[in-house]
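Note that one protein chain is taken out, while the other chains of the complex remain in position.
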Amino acid sequence: MDGSETIDNYASKLTVVTEGEWAGWSQYPGGDPFEDLAGPFYCREDGEGRRICAFKAEKKHMNGGMFMHGGCVMTFADFSLFWIAGDAIAGVRSVTATFNGEFVGSCGVGDIVECTGEVVKAGRSMVFLRGIISNASAGGEPMMSFSSVLKKTPRRT
Amino acid sequence: MDGSETIDNYASKLTVVTEGEWAGWSQYPGGDPFEDLAGPFYCREDGEGRRICAFKAEKKHMNGGMFMHGGCVMTFADFSLFWIAGDAIAGVRSVTATFNGEFVGSCGVGDIVECTGEVVKAGRSMVFLRGIISNASAGGEPMMSFSSVLKKTPRRT
Amino acid sequence: MDGSETIDNYASKLTVVTEGEWAGWSQYPGGDPFEDLAGPFYCREDGEGRRICAFKAEKKHMNGGMFMHGGCVMTFADFSLFWIAGDAIAGVRSVTATFNGEFVGSCGVGDIVECTGEVVKAGRSMVFLRGIISNASAGGEPMMSFSSVLKKTPRRT
Partner (left out) sequence: MDGSETIDNYASKLTVVTEGEWAGWSQYPGGDPFEDLAGPFYCREDGEGRRICAFKAEKKHMNGGMFMHGGCVMTFADFSLFWIAGDAIAGVRSVTATFNGEFVGSCGVGDIVECTGEVVKAGRSMVFLRGIISNASAGGEPMMSFSSVLKKTPRRT
């Protein structure tokens, strides 16, 4: 879900997990090599229609100090942006234009990491978002505050 | 090289590649699980003492549109920060506190991606950097402009 | 309220407006030359203890197109940071270390501009905040989403 396809396209490819700890969440297997490598990342709407993403921290996500690597946190954020954007980019190919994040905490192996956020402004060509990544296994302690601009890039013919 | 160890520690673990296309570059195998996954990333000083990082884009680094994933670009940037910081964080454990980037271009499989940058200010507890990631296989076309704050985190006893 | 004094100091200098359209709001006259120039800016807690800042857009705040100047928006944000930070910087001299903002809307002469926000993380030496500036005269339409790091700078003796 990183700027590669329209939301319509990828939404049609989302697969709902039917068993195990991620039952009820959707994933996008095989669609994005770097996310296949760094993930699996999951997304869903919660009971109140709020869009949320999550994944479980494994050893492969860590840095040498066995805290989650900053690049992993930002990769998960970049994944989450396109889910949070939702209707604002529906049917339009979009790419990440800017990303700003503050690292305010971290997590370790086994923790569940979540991302929530909102569209601040959906413009004609630019969509502005912000969000929080948190450690759900530590009472929702924040890990990162971020904001981003997605740029709609209609296919030129 | 993501906030996990002092520069002194990791520098002592850097291994110089002796053959193949990366001969003369250093790498840090086995030291950082997420960089082992996303890399291999390389670093060296060029002939003029300028610190540079690089890697070769593979299919695993791509998004669904077969351009480099934004999360991969930011992971490489986060790796590069600690090499670029150099003496400013020597002997002191440091972590990424903020990261800001603008995505101005991308690259495809097989391209060589480079990162250069500089320390804007080395404070007592915060080190400010900025840099450019570029596509060396496309004449140095810029892919990302970024800035960051590293926070020195002396071990508390 | 821009990094010049401890919260304790400036709080003791805040003056509550007793009449006119800003009755009940506090201001800080004479304490900060650039804010005296760009303001007056006001602050208060709303009924639910949420910290809020506001001011009225005048012609002097505009750019050549008669929309609010980006520099004015950021000056108001920088003022607001220190009010929003509240207890997180109480008694400690602090300065703005980083500021990131996305301009998502603007306003014109006569509009009431508001800022709300929250402390994402109050660390030992760094305080992380985020907020929204909005046009209260246009139903709360967002003008800017921002985030910032304040650095506590204990006086060295």
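A, B and C are the chain letters, set down in written order, and residue numbers restart from 1 in every chain.
In this section, a residue touches a chain if its C-beta (ideal position, glycine included) is under 8 Å from a C-beta of that chain, and two chains touch if they have at least 3 such contacts.
Computed from a predicted structure; not experimentally measured.
J.: Among A:104, A:132 or A:149, exactly one should touch the missing chain; which is it?
T.: Here the residue in touch with the unshown chain is A:149.
J.: Touching the hidden chain in the full complex, which residues of chain A are there? Just list them.
T.: Touching the missing chain: residues 97-98, 100, 125-126, 149, 151.
J.: Which chain B residues would touch the chain omitted from the figure, given the whole complex?
T.: That gives, for chain B, the contact residues 98, 100, 102, 104-105, 120-121, 123, 128, 130, 132, 142, 145, 147, 149.
J.: Which residue numbers on chain C touch the omitted chain?
T.: Considering the whole complex, chain C reaches the absent chain at 1-5, 10, 31-38, 59-72, 74-79, 95-103.
Keep this in mind: only the chains that are shown with their structure count from here on.
J.: State, to the nearest whole Å, the distance from the C-alpha centre of chain B to the C-alpha centre of chain C.
T.: Centre separation, chain B to chain C: 36 Å.
J.: How many angstrom between the C-alpha centroids of chain C and chain A?
T.: Distance between chain centres, rounded to whole Å: 31 Å.
J.: Starting from the mean Cα coordinates of chain A and chain B, work out the distance between those two points in Å.
T.: Spacing between the chain centres: roughly 22 Å.
J.: If you look at chain C, which of its residues touch at least two other chains?
T.: Correct list: 98, 100, 149.
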